[in-house]
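Only one protein chain is missing from this complex, and each of the others stays in its spot.
Chain nomenclature is as follows: A, B and C, assigned in order of appearance, with residue numbering initiated at 1 for each chain independently.
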């Protein structure tokens, strides 16, 4: 059960409700939001009676929830969440494409790529300033210098900026610059970082962990929402399996699976899933065809010399082709839906 | 290296070639085909000199092959294989849809479903007469009685028949009735059955094993081709992973992966992958968008009482919707390709 | 529910029982055994009343079964199944070691290895005459010639022979020679072969499929038992995962998992799981420590020139060490158990 308090509920009414729940031998989990407070109820062994909660002062709704997650659930909020940043709107039925290099390498590199992807129709620019790398000896990103470059990219192109935060201290820095803060696959269950992201004013792009179930992805989003930030974009990026023809196995069924139970938008990252350039366009087409709200695509003007993930980065002219191809699929979806 | 003998090569010329290969301390693997004989060469530790083979009498071509598979490879045959049965043509760029119930249950059931799927645009009918079931106590199919029903379906509707063979003795029976013989996922590495399928005059629909790599799928097809049957349709049907929101994880990247290295057509079975009805349409759209040559879809007129796999079977009206939706995506692919 | 008929039940009593079950709107699955007939009952939606069956003439027992498998279940047969062949006894608490080369290559090779493993304490000899190989161009075994060699090995050494059958026709041949017939991982769900194995008079060594759950392994064994052969030895040989430091991931927890629900013995094949020689001894020790009834180990007198699986084959002197090491662990288990 999720108890939703009235927007104007007083502190006392909230406390009373918490006490009432405890008196029923249940555990209240207050979830303070920016607009109103919700109170999750856990510990019940059978169905609860809505009426016992609706009679309490200041209670607006009492919503039965059959899943372990509550706030991300469509049961609680049936309509799609739509997120707007810069010129991009995510979750309203159009296809939002976020494109750019794996890592910010230099001002020239970023501006060249940004202009190319903008011309092709992308509305957001991606590029890592802080890079989580498997080896301590690999290039770890330009750090704050990279954030300055991303600021310049936005100023010059108007593209919204998506970049990753990998801990509390750089989330602080990233928050000032990014339009959307990315939480990477390796941090999907870094609950401390999720809580901090929940207190951020910026939307969060949350990538599915390499061996996370869809329920775990939604629970990670629940951590963010339970801490007050309701603007979350989920991202399918492939899972680990025995299959060896791609780096990870892209699980496109996650898209309709998420959409059937959650109101949050979900996009797909075909580049990290495939790990090879020749799969990016077909997988992008497939992503849009299964209903994704957008794509996260790696593009590089000189993939051969990229500091990371060159083999999966598209050349700008391939990205042009991707945008045209994806638009055609998107149009067909509209026609058929 | 694959040595291709001339169509009119004599027995003696073939034997001489085999002897010549042995004399070079290599192992010849004669692959008798319906039209001509090919001879795979294995055991070489470095590249071989084509000229040493081309000088032999009766040798038409000597093709260097860098992959473990030879005959299925695009290196050996660059153009797509196209397979025609009944009114269906598979591999020529159109989308072939094979639809029907998991198991043949009765004449009435099959005819009702067959008429419905034909009206919606399917050109092939699927239905199992011999069912491989995890439990010895589950319904194992109607057997020969089921084959009679399938014959009636073809007579009344003109749909081409696709049905599974699970061992040597029922392959014999299935061969008489089916237009396409299915080898199921559990038999993908039943090499004895593959060899027998290679001696069949009917095209083979070969499903990917639940934990088979793409290379292993191609090697299984190589077994069939090496025994003389060159008409093979591959089928992606999901692989086993930890993910639990679908029964298997559909690996749509297998489609472009196969197409880049093999000339064989590949279709997708979204029904068995998902195991749940609500995913079948989005996954069908995704399959076509990544380049699949067709679909294998379960449709039932009364899924609630289906003897197997009811929860994943579409209602006929949903199948109508699938066909329209998929046609729209296919059209967009043509436009964009 | 499993109905066990009396040893002296008449044909008529069995038929009457079947009719009575049908009259209750349930589905009877007669399971004729060598000694007596059992009748599985399926299709019930709730618990059944034992009394309704015990009153029927010729019925000895009515056993409620909560699992999908019946005959393999410890609920049906609480005491361990013990299988004796030659000088080996499997399932009685001692450790049975089956050792030999992956493939039978020659009489000299086999005899040399057989003498070595016998001296070290093995009681069974393994060696494939019919080899299931991923590639049609790989060495497929010596076939009947290999079976002759195995016969010679038994004659000269007294070791019991374990060798694989891969289809109906070679099972016929293998049955004449082998003391134990192996069904390989790739054929674990070749239900037609399982049924045939169920009609064999020889014990069956059934290997777990590469992506089979423990329940599926037990259901495969149920196929064999339901067809009359109750002498089955299960074998854990590793499953497919993303992990890449071994060829497959040995799942030793399958051993206690099987033992808690089934009366069948289970052994472990560390050689195929690891795919690398240096892991075979530690994994053999681990297997015995978790409670395995035995081991299936590859040993070769000249691994460098083995026709298959050389890198995982032990040298005879390493096998000596394995036997000593394993005996020590086994002794400790006895002490602690």
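Everything that follows uses one rule, which is that a residue touches a chain if its C-beta (ideal position, glycine included) is under 8 Å from a C-beta of that chain, and two chains touch if they have at least 3 such contacts.
Predicted model only: the values in this text are computed from it and were never measured.
Of the candidate positions A:190, A:229, A:246 or A:262, contact with the hidden chain is made by A:190.
Residue C:246 is the one among C:37, C:246 or C:301 that touches the chain not shown. Against the chain not displayed here, chain A makes contact via residues 29, 40, 42, 68-70, 132-137, 166-170, 186-187, 189-193, 210-211, 216, 219, 222-223, 226-227, 240. For chain C, the residues touching the absent chain in the complete assembly are 211, 213-215, 239, 241-246, 249-257, 260, 273-274, 278-279, 282-283, 285-291, 324-325, 328-329, 331-333, 335-337. Mapped onto chain B, the interface with the missing chain covers residues 240-242.
One rule holds in what follows: only the chains that are shown with their structure count from here on.
Distances from each chain's CA mean to the overall CA mean are smallest for chain B.
With centres taken as mean Cα positions, chain C sits 32 Å from chain B. Between the CA-based centres of chain A and chain B the separation comes to 38 Å, rounded to the whole angstrom. In chain C, the residues that reach two or more other chains under the touch definition are 240.
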